[in-house]
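Note that one protein chain of the assembly has been removed; the remaining protein chains are unaltered in position.
Order of writing sets the labels: A, B and C. Residues in every chain begin at 1.
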Amino acid sequence: MLKIGVIGTGAIGQEHIERLHNKLVGSTVVAVNDINKAQAEEVARRLTPTARVFENGHDLVADQNVEAIVVTSWGPTHEEFVLAAIAAGKPVFCEKPLATSAAACLNIVNAEVASGRHLVQVGFMRRYDKSYRLLKQQIESGNLGEPLMVHCAHRNPNVPDVYGGDMAITDSFPHEIDVLRWLLDDDYVSAQVIMPRKTKHARKDLDDPHMILLETRKGVRIDVEVFVNCPYGYDIQCQVVGEDGVGYLPEPMSVLLRKDTKLSHEILQDWKLRFIDSYDVELQEWIDSVKMGVVRGPTAWDGYFAAVTADACVEAKHSGGVVPIEIGERPAFYAACAFKPAA
Amino acid sequence: MLKIGVIGTGAIGQEHIERLHNKLVGSTVVAVNDINKAQAEEVARRLTPTARVFENGHDLVADQNVEAIVVTSWGPTHEEFVLAAIAAGKPVFCEKPLATSAAACLNIVNAEVASGRHLVQVGFMRRYDKSYRLLKQQIESGNLGEPLMVHCAHRNPNVPDVYGGDMAITDSFPHEIDVLRWLLDDDYVSAQVIMPRKTKHARKDLDDPHMILLETRKGVRIDVEVFVNCPYGYDIQCQVVGEDGVGYLPEPMSVLLRKDTKLSHEILQDWKLRFIDSYDVELQEWIDSVKMGVVRGPTAWDGYFAAVTADACVEAKHSGGVVPIEIGERPAFYAACAFKPAA
Amino acid sequence: MLKIGVIGTGAIGQEHIERLHNKLVGSTVVAVNDINKAQAEEVARRLTPTARVFENGHDLVADQNVEAIVVTSWGPTHEEFVLAAIAAGKPVFCEKPLATSAAACLNIVNAEVASGRHLVQVGFMRRYDKSYRLLKQQIESGNLGEPLMVHCAHRNPNVPDVYGGDMAITDSFPHEIDVLRWLLDDDYVSAQVIMPRKTKHARKDLDDPHMILLETRKGVRIDVEVFVNCPYGYDIQCQVVGEDGVGYLPEPMSVLLRKDTKLSHEILQDWKLRFIDSYDVELQEWIDSVKMGVVRGPTAWDGYFAAVTADACVEAKHSGGVVPIEIGERPAFYAACAFKPAA
Partner (left out) sequence: MLKIGVIGTGAIGQEHIERLHNKLVGSTVVAVNDINKAQAEEVARRLTPTARVFENGHDLVADQNVEAIVVTSWGPTHEEFVLAAIAAGKPVFCEKPLATSAAACLNIVNAEVASGRHLVQVGFMRRYDKSYRLLKQQIESGNLGEPLMVHCAHRNPNVPDVYGGDMAITDSFPHEIDVLRWLLDDDYVSAQVIMPRKTKHARKDLDDPHMILLETRKGVRIDVEVFVNCPYGYDIQCQVVGEDGVGYLPEPMSVLLRKDTKLSHEILQDWKLRFIDSYDVELQEWIDSVKMGVVRGPTAWDGYFAAVTADACVEAKHSGGVVPIEIGERPAFYAACAFKPAA
């Protein structure tokens, strides 16, 4: 049993504790911490009564009984806890974002490289979604030929009032940033953002939709529609156009109906329903890989790349031009972490 | 210009006059007749003002200016007018049914054979529907291998109050009777009818749905669901299971929508919308073939076969057993009429 | 940890040991037995080294360390081991068939009822398949109205040489027998079997395909095509026609491709790929329910019902007529076992 300490007992933290302690195989949650200690105690009592509640996240990291760390605290605190885990030489799973700035992400990369051990995994869960894995198999099998273009859409039925500013780019789009790099096994070299006519369904102070264009090192051109007031539902689409064929991300499974004058499939309304199974796969694979002493999921470098790309997109949106994505070469250290889905 | 006389100026008669006189190529309506003379005069005035209005259908058939006849009068009168056309040696297109009893249909067959000329075509319009033709091409190309089973559904959103008794078999089902014989190039040898649980949407005195089972000479087994209080719409389905593959009747073309929580196609609500284009193709091909002196569409024999099959199905429904479909060999005379769709 | 003993270490036995011991949560395999002791020892060594290998299945059942039994031995031995488990008061999961005759199944039912405890679950795994559960939700929600007809197909690309006689009915069809009763929450009252034209792809001594017709207590009519030399692949279809709408069993998830002149989905070639996930769900739910002291899956009564129905279908095939399915009322004892899928 892998003994895990969880820092941050908010919504996602509670879900992960439930998974790690009760649902998945091979792990137990032995320690929890939250800035709100009362909440941490309530969560522990309810989900993992024998776990120790720490007043301080750093103490949790340092505790001898804790073998691996899960960071689900407030974004601005990610950097310090991930760095602490690296310093303690303990594997750490950090929910996205890895850190709230590219510079902070780079600190983590540098610390991990300096430590000489692969310890950090970032919570980009789409890589664990069955439909993306099926699409990646098509690409890797060579069935589509070399990818030339990717057409995507990221549509949400609505967003909360706190969702504003450039969050379409900094909060919604990072899922595509990571999963498309992984799908294509490629990196980005430039970004452009186009602002279509605004939908009447968006709040007055919110830009919606966005069209984001990325160029990769190999010359693949990607267009992603990010549309967060799309009334019909939560809908993630991805079409890879290769030299030899085109492959589409599968739709979620649902009953085909003939009813009420329509031949229809139901569209999901909530991203959780769409990706809930991915969290289980993601954390089960993390547990299994930690036990084997490796990191096979998204690395700190992937978290850093996402931050740099999002920054370039924000700049591109405001400048209206094409913005280069400049990032040094990936440290050789990370070459060994490449994730391959099981056959 | 083929000079046509139309007997029967009700709804379908008016539609055919409009087609033959104004829409299609190579024909003109020069004579009309109806038991309701005032209606015939009004229709002529509106759609084909120079046409002569006959008080009597037999006079219309005999008139020297009339080269071909279209019979769209009340069913019980079909036999006499078709026989008159045969006697006059003039091509005749008769709306379904060819006649209202198998015996009457056989009279027509015998008269036509005795005349030595192919003159009669019956208005089974599904053979002219684009989707059925595409399915037939798959069968004839050998792409599916030999057909083994056919699974069909004939669904209507509702039926008028006059629709009662065994009309599911005698009025709705004959479309399948004819089009499946044509699709398979095969004949029926037995029928069985199974009565599923009745839908709450059917009138108290109406049986609905029916499951009708047919066996062909080659051993193909056909099941057809006839469901005429199917609330979602008008829907015709046909799936041919062959030794090597399965082919489905194409759905009508419509825009795929993502809207209101659904990924959907609209389902048609009216059989006319489904088959309206088939009438144009049917009558254009009839005009063209009459000019070439042949009949290429459904023959009198096909009309007779449909009547005998429907009778067997009615008997099977009431007896609950398997009823043989006994009909003599097709006269050699009809071998020359086999219709092949254009390549 | 539920301590399980497994009787039968052939292919399916090994797969279940792997699941119960290594993959699922909350169970461990502590005892194994097989008629081939050397094989049992090899399997134990490889998959669960600390398990005890019993020379005799009855000793395994009786062993104090064994809390629950899994029977995956040769069909003719199922009855004795399940009866032994009942006698020992231990929960038992028995792979299908429950026993190889209706009489033997009834012995089990009687023994279980007499014991007063729900102990037996039969391995009908389709109830655990995601696509069937989605379809059942549509029915139970009332979205389709009352079911009137069900159209099904059970297609296999090929069958081994040992597959002969009436195995289409006794081996392939029982999956539909059980899952359709469960889907409809209804029982069968009669069966009929129709033999379509035989496919050229079947062995000379094998009948293929079959069309099996079932009638339920509520009057629902079911038609199931069983076609085991269907060259295109393994394909399970189910269409429920209700008063208000029609629902289709979802297709397995796959990438939609545009390639080689086709817009296509890949069709699975192996039933294992189709239902492999269901085994995990089935056994995980069994473990969880055994720990709660209940049986929530297919009961001995369901196993008995399947046997009686298959017998009636075999008789119907050979007689060509409609055969009543006569079975006494379900013992009140089983009313408490009804399985409801999680919301």
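Everything below uses one rule, namely that a contact is a pair of C-beta atoms (placed from the backbone, for glycine too) under 8 Å apart; a residue touches a chain by one contact, two chains touch by 3 or more.
These figures come from a predicted structure and were not determined experimentally.
Asker: For the chain that does not appear here, which of the shown chains does it touch in the whole complex?
Answerer: Hidden chain contacts in the full assembly come out as A, B, C.
Asker: Of the residues listed, A:Val113, A:Met167 or A:Met211, which one is in contact with the missing chain?
Answerer: Residue touching the chain left out of view: A:Met211.
Asker: Which of these touches the unseen chain: A:Phe54, A:Phe227, A:Tyr279 or A:Phe305?
Answerer: A:Phe227
Asker: With the full complex in mind, choose from C:Arg133, C:Lys218, C:Arg258 or C:Arg330 the residue touching the hidden chain.
Answerer: Among C:Arg133, C:Lys218, C:Arg258 or C:Arg330, only C:Arg258 touches the chain that is not shown.
Asker: Check each of B:Leu24, B:Val109 or B:Leu184 against the chain that is not shown and name the one that touches it.
Answerer: Answer from the full complex: B:Leu24 touches the omitted chain.
Asker: Out of A:Val113, A:Leu148 or A:Met167, which is the one that touches the chain we can't see?
Answerer: With A:Val113, A:Leu148 or A:Met167 as choices, the missing chain is touched by A:Leu148.
Asker: Residues on chain B that touch the omitted chain in the whole complex?
Answerer: Missing-chain contacts on chain B: residues 23-25, 130-131, 134-135, 137-138, 143-144, 244-250, 253-260.
Asker: For chain C, which residues touch the unseen chain?
Answerer: Answer for chain C: residues 231-233, 235, 251, 258-267, 269 touch the chain left out.
Asker: Touching the hidden chain in the full complex, which residues of chain A are there? Just list them.
Answerer: Looking at chain A, the ones touching the missing chain are residues 145-149, 151, 153, 194-201, 209, 211, 213, 215, 218-221, 223, 225, 227, 231-232, 241, 243-246.
Keep this in mind: only the chains that are shown with their structure count from here on.
Asker: I'd like the Å distance between the centres of chain B and chain C, where a centre is the mean of that chain's Cα atoms.
Answerer: Their C-alpha centroids are separated by 45 Å.
Asker: Quick check: how many Å separate the C-alpha centres of chain A and chain B?
Answerer: Each chain reduced to its C-alpha mean, chain A and chain B end up 59 Å apart.
Asker: I'd like to verify one number: the distance from the centre of chain A to the centre of chain C, where each centre is the average of its C-alpha atoms, in whole angstrom.
Answerer: Comparing mean C-alpha positions, chain C is 39 Å from chain A.
Asker: What positions in chain B touch 2 or more of the other chains?
Answerer: 231-232
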